[in-house]
Structures are given as structure tokens and as C-alpha cells.
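As you look at this complex, bear in mind that one protein chain is not there, while each of the others sits in place.
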Amino acid sequence: MINVGIVGGTGYTGVELLRLLAQHPQVSVKAITSRSEAGVKVCDMYPNLRGHYDTLAFSEPDAKALGAMDAVFFATPHGVAHALAGELLANGTRVIDLSADFRLRDADEWSRWYDQPHGAPELLEEAVYGLPEMHREKIKTARLIAVPGCYPTAVQLGYLPLLEAGLVDPSQLIADCKSGVTGAGRGAKVASLLAEASESMKAYGAGGHRHLPEIRQGLGDMQPNPVGLTFVPHLTPMIRGIHATLYSTLTAEPGDLQALFEQRYANEPFVDVMPAGSHPETRSVKGNNTCRIAVHRPSNGNTVVVLSVIDNLVKGASGQAIQNLNLMFGFDEHMGLNAPALMP
Amino acid sequence: MINVGIVGGTGYTGVELLRLLAQHPQVSVKAITSRSEAGVKVCDMYPNLRGHYDTLAFSEPDAKALGAMDAVFFATPHGVAHALAGELLANGTRVIDLSADFRLRDADEWSRWYDQPHGAPELLEEAVYGLPEMHREKIKTARLIAVPGCYPTAVQLGYLPLLEAGLVDPSQLIADCKSGVTGAGRGAKVASLLAEASESMKAYGAGGHRHLPEIRQGLGDMQPNPVGLTFVPHLTPMIRGIHATLYSTLTAEPGDLQALFEQRYANEPFVDVMPAGSHPETRSVKGNNTCRIAVHRPSNGNTVVVLSVIDNLVKGASGQAIQNLNLMFGFDEHMGLNAPALMP
Amino acid sequence: MINVGIVGGTGYTGVELLRLLAQHPQVSVKAITSRSEAGVKVCDMYPNLRGHYDTLAFSEPDAKALGAMDAVFFATPHGVAHALAGELLANGTRVIDLSADFRLRDADEWSRWYDQPHGAPELLEEAVYGLPEMHREKIKTARLIAVPGCYPTAVQLGYLPLLEAGLVDPSQLIADCKSGVTGAGRGAKVASLLAEASESMKAYGAGGHRHLPEIRQGLGDMQPNPVGLTFVPHLTPMIRGIHATLYSTLTAEPGDLQALFEQRYANEPFVDVMPAGSHPETRSVKGNNTCRIAVHRPSNGNTVVVLSVIDNLVKGASGQAIQNLNLMFGFDEHMGLNAPALMP
Partner (left out) sequence: MINVGIVGGTGYTGVELLRLLAQHPQVSVKAITSRSEAGVKVCDMYPNLRGHYDTLAFSEPDAKALGAMDAVFFATPHGVAHALAGELLANGTRVIDLSADFRLRDADEWSRWYDQPHGAPELLEEAVYGLPEMHREKIKTARLIAVPGCYPTAVQLGYLPLLEAGLVDPSQLIADCKSGVTGAGRGAKVASLLAEASESMKAYGAGGHRHLPEIRQGLGDMQPNPVGLTFVPHLTPMIRGIHATLYSTLTAEPGDLQALFEQRYANEPFVDVMPAGSHPETRSVKGNNTCRIAVHRPSNGNTVVVLSVIDNLVKGASGQAIQNLNLMFGFDEHMGLNAPALMP
């Protein structure tokens, strides 16, 4: 049994950590911080947690208290983990950061996309990008994990077999992605109101989105050539879910694409390659840590279409964070992540 | 470990049984029947079950195979359990019927509401109405359980403390109920299409609904006087959830209503009385077996308003069925029903 | 052709006035005010208005400019019309107030519910409550109209035939109402986010809601006895629409209720009594000024159930405001309000 803390627990990734960890037999949540809600019990804010966390209350962030934990999750806006991670690591506490703070290896690029200096460049070398399907061995011994973003998870897992096999042109990739509204967080914004966002579909960030450099870096790690990626995210009228539709151009006769995907992911506990011809639905992973993938080659032509779905709050955030924790502490990789998706 | 079968597994209560039982450490689903889908693997129909039931397939109903089970759930239209329950019971198999077949103690009344003769009146005396908050001790030794309907569960749990205490007039009850569309089942009906049922609200069955006699019978069991109930169900544009808004007229000075409810349900694992002044949301029980209740007395007047929410597929069907099974087989009442609701 | 202004045009009732008035052949919108958005073109904020109002921009409120209009609509929070209406009326400009400022005839009661002194009690005597089905003749000559609230419109139109005919007990009324989320306005509140409000149902204000005294006053005007009303509003996961389910107790043998309703509303252009046995859907009035009503008497008992649906932004606000304007200026009552509801 280990003790963990959560920094910034009032957002959707924070409450999702609590929901999932309530089912984890080896983890006890001992602290959860929020400046704005200090003193409030988590079950008063999230009634679904009544009966599961009847005494846990939000507290002011306190590095000493957090430093007594075995691990601390950051479910915070960018910049917060920069400020605290170093001290926690020095105390021997492992850090699992769900924010963007340690995802980009290049501090300058981070600064350009986030419009502020990088707050902890000295930790970048040790940070491990927490995509188990790419970096499982490093994760096992890591002290500091950068949990991948939601879009980057769906996109990277979809392209991985094709790029590793060198079958498609990495300079001509198009990722058309659709996300539920929890991807925009729990902030009170007019554009996220039900009255504004339901019964409608729109793209956003077509000119450039902060997940673009992260995805580019990840795809670059899969093969040696420069990556050219067009990434257009869309806001979809649903609570959870990401659907990535991934286009790429074949550079060689690919053989059996279905077999390629099945073999690549044969031993991956949380990637499910659907039968040939499938169209995965986001609801098939609602509340669940699986990424379901299907691969198509329309009209046997030069374009490969990969369909990749995840729950943005689970495999795209809190579930993947727990998968990382399981690897770091030697637990079964499935622990706390067993429940089937809620469908219907 | 016990072996169970499910008759009629293609509907929403069937797949919900599979979803929940996937997490039950003492139950193994050995058979699931469907005439129309015989031979199809359940995970091909419900991709959320991939990785949980990779070999289980629908089979033709077969009384002999089912009779080898410790328990059989009926997730069928009315009439089916009438035909099969007797033979199963004779084989020593316990029967948990999610349909309406054994809910009404009066076979004639059943016939009037369901427009057909009752198929197994000889079993009515032994059937136990599976509302643990009313009949826990009988359930423990029952062989045949009639799982309450979804509306009846929400309505009865909301009125129970008031009627048992004799505080309200049982002849003037009004239950205004709102249900998500899974309450209408998985049948392909135009009125249940997203294009028809979303962005809209409507009542139905204002002139009389099949759940009315069941509710009336249950409320009658709580106190000695005749029950007069107006019950109006409404179709709500959401997948899951029932919200019952229950009106009653005080016949005496009630004292502390909040305390009354809290005390009545103090030891109930799946009824949560919310703090005074609360308005429970259906999403706080999405995927979960809890009934959350709040009690209000507007302007300190003579009308009491009880707000009672459940997930129609869980506490209103499959979850309650498993709660009954746990009681019947001596398992912890929570077993397989531990996960917090999915929120957001 | 008359010229009108709109004060406070950034909210949902403001944009709905613009949408409807774009089709009105006798009205030209010459000014629309908003402190926060002054200088912004309305079609930049509301792209559905592109091509309809290509030059109209929000301006600072200016009593002189507004005083040059034939009529001014207030689509503002409470208190604003108090401050400006008197000056406009003195200039000969007619005022149609969509806020609550002039709905209650009793200034003290207004102060209690809105927690501030009434800002224009001297205008109360002249203000006309703009429910045409009750006050058509007075509206025609009014200078100051208090447009009814959304819930009050649905509830009053539903009870009107019963109370006028003296058939039900006015001291035992129960109005269970369900509203889409635009009823909560365009403010950026967490509870109104799609991620919070969709896939869920909840009551609110069960202990007392500001529309209660307005409804009570209106029902009191229909018959001579004291009104006892329990009013419970619910938030429903849809954009527009109110469904009022209205319960009352018969005090006499009612005769033909269907005929009673049909006769009372035979000449009302915007009240549609549905055929006996109907259950009106809110979507049948989406974007439209009609109130559709059905009346039921379950099991031929003592309880009458009236189902009354409106679009909260149209008959519940901006459409009814235009209906009032049509009456005040001698236009055809339908003018600008002809389009059928958007369905599906």
C-alpha cells in the first residue's frame, strides 16, 4: 500500500484520479490540494464520491506534507509542477505530472508555446514521457513522469505501427481529431456551456494548437525522418472521448496492415486492435483506459486511415497516469483499471 | 464462486449485468441466451466487453444448460420468465427475474396490465419482491426474486420513510418521474431515435403506466391505508438516470424530516440521504447502484417534496439484481457494486 | 415601420429578439446596447445574424438615443429597467421589459425576492402584465409592459381554463417544471457547462424560486381564492424548452375538460390545445411562439394533469415580447412570429 497526494484536485483530471483510485487496492489518497477550495470535502464537490472519500478534504498545497507521500500527481495548469517537482523529488517522492510541464524535451520550444520561461529545465533530462507503449522500461524506474496529453496519446498510438515499420511518409501526416468538452477543462467559459456547445460541431486551433509540438516530438521518436503534421482538433457535443482520424500516405507496399497492428499491440494491455473493417466508437471506452484502433486502406489506394479512440480523461489523462504509477511501483499494470467502459 | 446464466442478454439490462459481473469476484457468467443472436460473441455486439468476455457467445435458450447454473437472471420481455422459472427452480437453480413477471402478487391485476394470462400463478406466493430496503431478510432465503422496476425503485425509496412513519396522506401522492431513454429499451423505435428524443422533453403514459400497480402495491406494504397515487413519467434527453420528484401532504407535524430519512437509511449500503437543502443529480449515480435522496418542505408548508435519483439500469435493474444475488448467496452486499459513479 | 431599441442585447433573450425581429416587416432595430461589448458588431458575436444585421453594433446605453425610438425592449438583469423606464416613458417611448422588474404589483414583495429596494414603484400602477391570453385589451393601450417569465407563462396558460371555471382547488396546486439550460442565461457558470449539465437531471430551488410569487399573483387573478402552489423547477439537458406538468384536485364534476380547454383557447393565436390523450413535446415549439397544451384526468379520478410546453426563449420571453409589441402598435398579432418550430 502506498500513499499518494494530488495537487490541484478540483478539475476533471483530479476527480477522475479520485474515481479510479477508489478502486485501486494498493493506493491510498492521503492529500489533495486546492487553494480555492481548501477545507471543502471532496465528496461535497463531487457527490459521486460520497461513500468513497467521506473525510478527505482539499487542503492548501504544502510541500512538506506532499513530500511525505510515495507519489504525487499534478492535475494542475501548466507551470505549477515546474515550481514544486524538484523539491518533491529531492525528498524521494515520485512525481507523475498530468500537465504539459515536462512533455517537451526542448525548454525553448516549451517557452514559445506556453508564453513563459520554462520553470525547471534542469529536470527535463530525467523526465520520462509516460506512454507505456513506447517507454515502458524507462517508466518502471522513473522518478518523474510527464503523462502524455489526450490528443497526443490517441494520435501517437494510431501512427506508431505505421511509422515504426517505415511504411508511410512522415512528412505528410494529417490528424483530424474530435474531442468531447471535458478536454476544455472545468473552467466556466461561455463557449463550453451546454447552450453553446451542444447541437454543434466546430474546429478550433486550426492555425496551431499546443499539442502539436508534443505530437511531433513523439512521432519523431518513432522513426528517423522529419515529421510534417497537420493537426486540426474539433469540439464535439459529448462529455468524454477523443476520436482521432489519422491519414497518411504509403511509401511502400504495406503487406497486411491488420496483422501489422495486431502484432505491434499483441502484448499491450490497453491497446485493442479491432477486427478488420471496424469503426471504433468513443463510447466503447467511456470511463476506461483502453485505446481502440482500426486500420483502413480505402479502395486499396495509397492512403491509410487509422481510427483511434480513447477516453480523454482516462487513457488521455488520469488512467494513463495510474498505469504509469503501476509500472513505477511494480503493481500489476491493470490494477485499478479493470472496469469495462460504461455502455450504453 | 458461483455459475450464473442470463436469459435474454441482448438488451440494456443484459449488457449491464455483464458489465457489472465482470467486476464480481465470486460470479462466473457461463451462459447467455438470445434466440436472435445465437452464435454471436457478446464482445462483438458490445465492444466495451472486449477483453472481459472474449469467448462468451449468445446461445439458444436451453433449460437443461440453465438448470446447471447456481442462478439465472431473466433480462427478458414479460412472459418469458413465466415459462421457464418453474423448471429452473425445480432443478435447484435460483431465479432473479428483472422483468415484471413476478412483481405483482395478484395474477389478475397482472393480466389486466399486460393483456395476457399470467403464466405462472403458482409461483407467486414464493416470489420475493427484491427491494432490499424493504425485504432484506426474505431475500436472503428466497429462491425466486422479482427485481423491482426502475420507477418503482426510485419512488418507493423516496416515500418509504414518510409512509412508514405515518406522516403523510397515502391517498394523495403525486410522483412526477423523469427517465433517460434506456428506460425504453434497445428496441428500434422512431420515438427513441436521437433525432427525435434529444433536445426535447415529453410526458408519456399520463393516463396509466404499467409501473403504477407495482408502485401502489409497494406503497401499500409500507402502511395500512389505501394508496391514491398519480404517476406521470417523462422521457428525458439523456441515456441513463431516473429523477423522481415526489409530492405528499403532511397529516401531522413531522418533526425533523432530515433526521427521519437519515435514521431510516443509516444502515442501508445503497441509499444515500443527501445533506439538507440538496438537489441530487442523476449523474451522481451514473453506472452506480446508489439511490440518492433529498427531502424538502417548501416554505415550511404542508407539502413535502422528496427528490430521489437512481441509474435506471443499475439500482433500477441490473445492479439491484446483483445486490439481491449477493444477499441470496451470502456475499458481501457491495460485491461487484463498488465503483463510484462516472462523473463527469 | 417603427424603430426599436434593445437594452442589454448580449444575453439569450437579446439575440432571440434580433433573430425574430429580422423577420418582422414593420420593425427596424436601430440600437442595441451593451456596456461590455460596446463597439462589437452583433453579427460578430452571433454569426447566425450575418447577412441580417451586418452593420448593427452594440453601443453604450444612452437614454437620449433610446428615447428617440418608438419602443425599447429591456433584455437585462433585474434592476436595469427600473432605472431607465421612467425617462423613456416620459419621452413617449413605449417600454417592453423582459426582466422581472415590473411583474409583481407589490413593490415590497419584489424587494423581498430580489433583495434590493424596488427602483420604480411609481410605475407599477401603469405597468401591464403582458400575458395576452389574460390581458390583451390592456396591452393594446399600454405604455409599459412586464413580459411574463418563462415558467410563469407555461404554468398560467396551463391552469387558466381550470381556475377560471372554478373546477379545481386553488390551494393545492403542484407545478413540476422542466427547463432547458438557456433558462439559466448566458453567464459562464460551472453548473451550466455541457460537461456538468448534460446527461443529467436535477431539481433546483425546491425551497423557493423567484418565479413563485409571479405565478401565485397570476393564478390569483384568475379566481377569487387564495393560491397555494408548490413549484419545483428542474434543469433538463437540452438547450430550449419548458415542460410544465401541472397537478390539481377537482372540486366538482368537471364535465368535458377537453372541450373546456378548446373553447377557452379557440381564438388564441398562440395557444394550441392538442387532441385528447396527447403528450406535447417541447421540440414541437422549438423556436416558435406557441404554447401547446394537453389535459388528462388519469383513471377518471380527482386529479387533473395538464401538460404545457413552450420555448422558454420565445413564448417564454422574446416571442411573447414581440406579440405584445404587435398588440401595442396595431400590427397583426402573428407578425414576425409565423415560422413553424424547427423539428427535428
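Think of it as A, B and C in the order they're written, each chain with its own count starting at 1.
As a convention for this text, a residue touches a chain if its C-beta (ideal position, glycine included) is under 8 Å from a C-beta of that chain, and two chains touch if they have at least 3 such contacts.
What you are looking at is a predicted structure, and each value in this text was computed from that prediction instead of being measured.
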Missing chain: touched chains present in the view: A, B, C
Pick from C:32, C:274, C:306 or C:328: which residue touches the chain that isn't shown? C:274
Of A:19, A:135 or A:243, which sits in contact with the chain we cannot see? A:243
Considering the complete complex, of A:35, A:112 or A:202, the missing chain is touched by A:202
Checked against the full complex, the residue among C:211, C:243 or C:286 that touches the missing chain is C:286
Can you list where chain A touches the absent chain? 172, 174, 176, 178, 195-196, 198-204, 206-208, 228, 230, 232, 234, 236-241, 243, 245, 247, 249, 277, 279-283, 286, 294, 296, 298-299, 301, 303, 305, 307, 309, 344
To test your reading of the contact rule: which positions on chain B touch the chain that is missing from view? 12, 180-182, 186, 188-190, 192-199, 237, 239
Considering the whole complex rather than only what is displayed, give the residues of chain C touching the chain that is not shown. 12, 15, 18-19, 22-23, 46-52, 182, 199, 239-240, 272, 274, 280-281, 283-288, 290, 292, 313, 338-344
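Just so we're on the same page, only the chains that are shown with their structure count from here on.
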Give the chain pair that accounts for the most C-beta pairs in contact. B-C
Taking shared residue numbers divided by all residue numbers at the interface, is the value for chain A and chain B over half (same) or under half (different)? same
If you average the Cα atoms of each chain, whose average lands nearest the overall Cα average? B
Report the inter-centroid distance (CA atoms only) between chain B and chain C in whole Å. 39
Distance in whole angstrom between the CA centres of chain A and chain C is 45
Report, in whole Å, the distance between the mean C-alpha point of chain A and the mean C-alpha point of chain B. 36
Give the residues of chain B touching no fewer than two other chains, as numbers and ranges. 199, 239-240, 280-281, 283, 286, 344
